[in-house]
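Heads up, one of the protein chains got dropped from this complex, but the rest are sitting where they should.
On to chain A.
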């Protein structure tokens, strides 16, 4: 299935390769470099590249290309999904997934890859089970290993493998039994010039951190389950139960996992929490342009909008900008023409505002393209769709667990056209 894996950094060096079957020469990556050259930016490299004898499937994350070499027919998404899992696993093991970190831990990386794929087929990919096989490096363990000559490779076969529930290991024990659920919603929206919504959609997930002893059987119910559209579940969720009663019933995996993800796309249900007032004009005659934007709260159910960040790609004709923000800091990079304004919190009494002038290239016509304003923000304690968890019950075990639920809304791809 997956023949080989190459890790390539932003400057085009192959800094790690791993082969699960025979060795594929790294010259196969030349086709990848060609495609990379053709794409203006790293993100634009197509995920599937065909070469005369192989097929290269890649993902680009943390400024590293993970390139899988394929020689037989495979479902492309299968491979892409697996590559993402590899990246997630590295992140889980080393905290960050970077070239330096991978090079520093090359042996653990190799051992992990060896376990994740066997003969090119996924073998152990749950971080739970992997960590039993190969312990993640810690400073203490590194020191101990150096002195005693022991290893990161676990000396026992993973016990959880024999459990009847494949995603949960047996014999889990905790002194504090806790179950936390985070409802995180990302809002994707395109707002047009006049401030009306072109499209808006909420992508929601419920991430859980469950540390419960034994084999607990949980049920989670919502106040308004009908809101959810296009739901997909962790394999642990009993689908029939959801279909008939709209209740999530499951034996949870141990530790962190994503319980479900969903969309809310009916336009009238998607509240837009912020608005942007803008006045950007490129005057034809003079070489000066006017620029002013104001950000304000809209439908926030009384919650504060935090972590606001405004970015905008200005047209090529803009040489420089002299702007004054009412709060926060701003940067304009005259080379990439990227304007970044770190706003922070929005105070409804005193709306943040960025105002000033632009120096335009003299002699050229006024730029045709209007800059798009991209917004990032966060709202704590609010799920913008209005989704609310009703209750969480536990069966199968006797103790009383500690339960917690947290809501958060973030901007996904939130853009305002001008």
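Keep in mind that, in the parts below, a residue touches a chain if its C-beta (ideal position, glycine included) is under 8 Å from a C-beta of that chain, and two chains touch if they have at least 3 such contacts; residues count from 1.
In this text, contacts and distances are computed from a predicted model.
Engineer: Leaving aside the chains you can see, what is the UniProt protein name of the one that's missing? Options: "C2H2-type domain-containing protein", "AP-3 complex subunit mu-2 isoform X1", "AP complex subunit beta" or "Ribosomal protein L19".
Structural biologist: Record says "AP complex subunit beta".
Engineer: For the full complex, which residue in A:9, A:170, A:313 or A:359 touches the chain that was left out?
Structural biologist: Among A:9, A:170, A:313 or A:359, only A:313 touches the chain that is not shown.
Engineer: Identify the residue among A:258, A:303 or A:388 that touches the chain left out of the display.
Structural biologist: Touching the chain that is not displayed is residue A:258.
Engineer: Which one touches the absent chain: A:55, A:227 or A:343?
Structural biologist: From the options A:55, A:227 or A:343, the contact with the absent chain belongs to A:55.
Engineer: Can you say which of A:123, A:288 or A:301 touches the chain missing from this structure?
Structural biologist: Of the candidates A:123, A:288 or A:301, A:123 is in touch with the missing chain.
Engineer: Pick out which of A:61, A:330 or A:417 touches the chain that's been left out of the picture.
Structural biologist: Checking the options A:61, A:330 or A:417, the one contacting the hidden chain is A:417.
Engineer: Of A:39, A:288 or A:331, which residue touches the hidden chain?
Structural biologist: A:39
Engineer: For the chain that got dropped from the picture, name the residues of chain A it touches.
Structural biologist: 1, 14-18, 21, 26-27, 39-41, 43-44, 46-48, 50, 52-55, 70-78, 80-82, 106-107, 110, 114, 118-119, 121-123, 125-126, 145-146, 149-151, 153, 157-158, 161-162, 166-167, 188, 190, 198-199, 201, 231-235, 239-240, 258, 260-261, 265, 313, 315-316, 365, 368-370, 372, 374, 413, 415, 417
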